[in-house]
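Only one protein chain is missing from this complex, and each of the others stays in its spot.
== chain A ==
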Amino acid sequence: MDLMSNLALGFQTAMSLQNLGLAFIGCLVGTLIGILPGVGPIATITMLLPITFGIDPVGALIMLAGIYYGAQYGGSTSAILVNIPGEAGSVVTALDGHAMAKKGRAGAALGISAIGSFIAGCIATVVIAALAVPLTDLALRFGPTDYFALMVMGLVFAVVLAHGSVLKAVAMILLGILLSTIGSDLETGQARMTFGSLHLADGIDFAVLAMGIFGFAEVLRNLEGGEQRDVIKGTMGPLLPTRDEMKRSIAPILRGTGLGSVLGMLPGNGAVLAPFASYTLEKKLSKRPQDFGKGAIEAVAGPESANNAGAQTSFIPLLTLGIPPNAVMAIMVGAMMIQGIVPGPQVMTESPTLFWGMIASMWIGNLMLLVINLPMVGMWVRLLKVPYRLLFPAILIFSCIGIYSIDNNPMDVVFTGGFAIAGYLLIKMGFEPAPLLLGFVLGHLIEENLRRAMLLSRGELSTFAENPLSLILLMVSAGLLVLSALPTLRAKRDEVFVED
């Protein structure tokens, strides 16, 4: 099958009335929840996971993809309108987007971010479709040594990309892998560190951990700040950017898409870097770099496109290799497992309708966001004006329903509360939760592949050096780690993140 017939199959699946409806609802509720200040895509997907339970796998995944894009888009909307980015990716959007909004150009900022995201989404869909087949072929030739080395590289990327101390990021990754070893041993079935608890025998549920240390801990942090929301008052301005603004934005959109598509594919959450990279690039190329930070439309168009392209191509490692490159994709793994699908190279060959249907629905989801969200901006603004003292109990109720419904088990809710406190304390100590989550996500796969590799090599660690692919991957990882610890480069890295 070639690219065209694959995509045709996908669109045929995604265009059915039921699936179109599911994509629509997904985008709508995804935006609705994702727009809440401080609620990022991870929390949004976890909260909304239960609504996909009663649907067939294809429909459920299409809806989830819709929720994901909706959450992304909602994050940018709250970044522009209230200057509270829901996730790392929209931090950059908040800079110039909010500045534009203050100048009465909120409409244009939202418009260009929707248009940019749509163009990025279209291109990224084609990139995924084109790369899916060759990468899946490659993945099928990967042995346990290669897998292990690839995941080590992903974790090293996560360390390099984390803000702040490298040592603390390493500690969080190790702690994440350590948490993943709780539960029954893969081979012997022996209970590990469960203290006789039956609940722990299955291990810690990813959604529970993520909701605790990301969603709830974020609520606790926001509670400290009191009311500091600076919802845009007065006029939104027209939604469509002017002809001149369009002309200035088109090149940043395309460059942002390129950057985002490439970075999104990297293991270890490369996508998070995309908007920062795009911002820096556009500022360098701009004839008026002094306008950046004061409401330059290029600084909204480029990073938003990069963010969306990266969000989409980060599906590539998941769908072809079965390795989630970031925490959002890890939630997707959980959602797929609930539907009985194990992500990996076999998905494409075993259930092509599901695979290509989901890819086609990504494009449809982007189109829907453009069509449904722009006219609804007025409603989103009103939602954003609800005070936080009412928003956070609502966030907590939705989250508790979501967590409870995953397994109909109140113990999960208790554990989420525990992780919330732990996550809050970790943040206070200067640790970042993102690397912990990635370590946890990859923990099982790392252990499994390491054990298999060691069994095959009869306990010879040299197998990682004898195997050319794993040798290259491990050398790249080591190089990156050394580079990231060098003082000059560290300063550069901090500069990228502290661009605001």
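In this text, a residue touches a chain if its C-beta (ideal position, glycine included) is under 8 Å from a C-beta of that chain, and two chains touch if they have at least 3 such contacts; residues count from 1.
One rule holds for everything that comes next: contacts and distances are computed from a predicted model.
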Suppose you had to identify the omitted chain by its UniProt name; would it be "Ger(X)C family spore germination protein", "Twin-arginine translocation pathway signal protein", "Imidazole glycerol phosphate synthase subunit HisH" or "Tripartite tricarboxylate transporter TctB family protein"? "Tripartite tricarboxylate transporter TctB family protein"
Just one of A:R243, A:K287 or A:R458 touches the chain that is missing; which is it? A:R458
Which listed residue, A:L20, A:L138, A:L396 or A:L481, touches the chain dropped from view? A:L396
For a quick check of understanding: of A:S16, A:S286, A:Q346 or A:S405, which residue touches the chain that isn't displayed? A:S405
Residues in chain A touching the chain absent from view: 50-51, 53-54, 163-164, 167-168, 170-171, 174-175, 177-178, 181, 185, 187-188, 190, 192-193, 195, 216, 219-221, 223-228, 387-390, 392-394, 396-398, 400-401, 404-405, 408, 410-411, 413-414, 416-417, 420-421, 424-425, 427-432, 447, 450-451, 454-455, 458-461
